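For this view, one protein chain was removed and the others were kept in their places.
Our next item is subunit A:
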Amino acid sequence: MSQFLQPTILLLREGTDTSQGRAQIVSNINAVQAVADVVKSTLGPRGMDKMIQTGPKVTISNDGATILNLLEVVHPAARVLVDIAKSQDDEVGDGTTSTTLLAAELLKEAKPFIEEGIHPQIVIQGYRKALELALEKLEGFSINISKDSKESKRDTLIKCAQTALNSKLLANTKQFFSELVVSAVEKLDPNILDRDLIGIKNVTGGNITDSFLVDGVAFKKTFSYAGFEQQPKRFENPKICLLNLELELKSEKENAEIRIEKPEEYQSIVDAEWALIYEKLEIIVKAGAQIVLSKLPIGDLATQYFADRNIFCAGRVAQEDLLRVQKATGGQVQTTVNGLNPETFGTCGLFEEVQVGAERYNLFKNCPQSRTATIVLRGGAEQFIQEAERSLNDAIMIVRRCFKANKIVAGGGAIELEISRFLRHYARSVTGKTQYIVNSFAKALEVIPRTIAENAGLNSIEIMNKLRQKHAQGGEEGRWYGVDINGASGVCDTHQSFVWEPTLVKRNALCSATEAACAILSIDETVKNPKSDQDTKMKPKGQPGRPPMGMRR
């Protein structure tokens, strides 16, 4: 053969790992499975938590996106899973675990086809077709709540929030928190629903049910100078002046230099500096402000000046807090005090400094145009509160989405099974290979109810049979049957037991899972460059079990 005569052509750098062909697809699928297995046990109301230690930091979480992020996945194909979980998190905030699982299951179902030699593109086409149908059906099945009265809509939102909290640490207090979350979201401007305007503050200590909602703003006492304690700490209907201005005795310009000819002039310079700051303070006081907040420091001089005049002040207020105060009180942040007029002042019903745990908090309550809310979270351990915050975040996102989209479906695996039933039915009407593929898609959807049942320690095979039977009856009757983790039979109408989720979550989960699966299926070659030498030296132990170079299949 001619290859004996040809010299070897070095195309890639030495140590580059390339793998290609069908085996590559299979190997990628396996990697994805391994990652999905890690998050599998967190799904559903009986899902467990993961404890991940990275350096000195320990995170305990049930949130799929958080876990995947902390795992530090390096496998290129498996990273796709991390990315879809993240995108689900950014887009809808909840359902990250189910998205990951669904993508992995779709790939698992595709594996036999690839091994048997069906071209990946056919599988991809089949999946895309199935997705299209599934989404269509999802819309058809979803229940519109926009026409409902205000009370029943609120009720629906609470139900959705509860479903989101079901699998979290807060499950036992979900009633309490779902109401908290819904009240918080209702405070927002219904047209924009800006998530940033709901603040979550963590204070360790206390019981979790000591958490409370402030219909306004709350933030931790800022660093204060001597004299602060002499200021009044409680106001009713105060005038709040918001500044982005440093109130401190300081040089007006950096690097400015003054040349003084005569010693007498010295005093005038000193006086001038004092006059500058006093002038600012005087304007604020004259304008009638009772509370002065600034993003920049308020020095000891100003603190004492205000204390003398019964004015409360806080400097170095965090940007987001100041923004929320602005929204809540209707004030405007001023960058200068020149021309300060009382119209730019905000107001609230009650301002108070209170002790929360070991911290002192400034609360602005009963704001007139409250378009913002703050949740103060309490709890035993730092990790506990952090996880609680993540859970609430999920719930807030869900409620927000639901508020906007107005469409819900029943959870507990019910909607997945219903779509699955429909797709199976549809598959029979197609000719060609697509029939198999659509069928696999339908089968993959069942992973959600199955995993929920497994995690709850139920017999998943038995449950699945019961559910399939219910759904096969068709029509309204069996449509919303899903996994019931409490009852004896293991199945129930989840629509009636109020396990509700916004359609949007499911829609996004289906789309991104299918997209991810298709993306991985269409990769047939990976070229991986070797790590740079420096990096290898630093981690001599790294990557054990790696096959020697050149061991190609």
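Things worth noting here:
Here is the rule we use: a contact is a pair of C-beta atoms (placed from the backbone, for glycine too) under 8 Å apart; a residue touches a chain by one contact, two chains touch by 3 or more; residues count from 1.
Convention: contacts and distances are computed from a predicted model.
As stated in its UniProt record, the chain not included in the shown complex is "T-complex protein 1 subunit epsilon", which appears among "NADPH:adrenodoxin oxidoreductase, mitochondrial", "Phospholipid-transporting ATPase", "T-complex protein 1 subunit epsilon" or "GPI mannosyltransferase 1".
Of the options A:L169, A:C348 or A:L467, the residue whose C-beta touches the omitted chain is A:L169.
Within the whole complex, the absent chain has one touching residue among A:A318, A:A381 or A:A472, and that is A:A381. Although one chain is not drawn, its touching partners on subunit A can still be listed: residues 23, 26-27, 30-31, 33-35, 38, 41, 46, 48-53, 55, 58, 60, 62, 71-75, 78, 169, 172, 204-208, 225-230, 249-253, 255-264, 266-267, 269-270, 272-274, 300-301, 304-305, 307-308, 354-355, 357-358, 379-384, 387, 456-457, 539, 541-547, 553.
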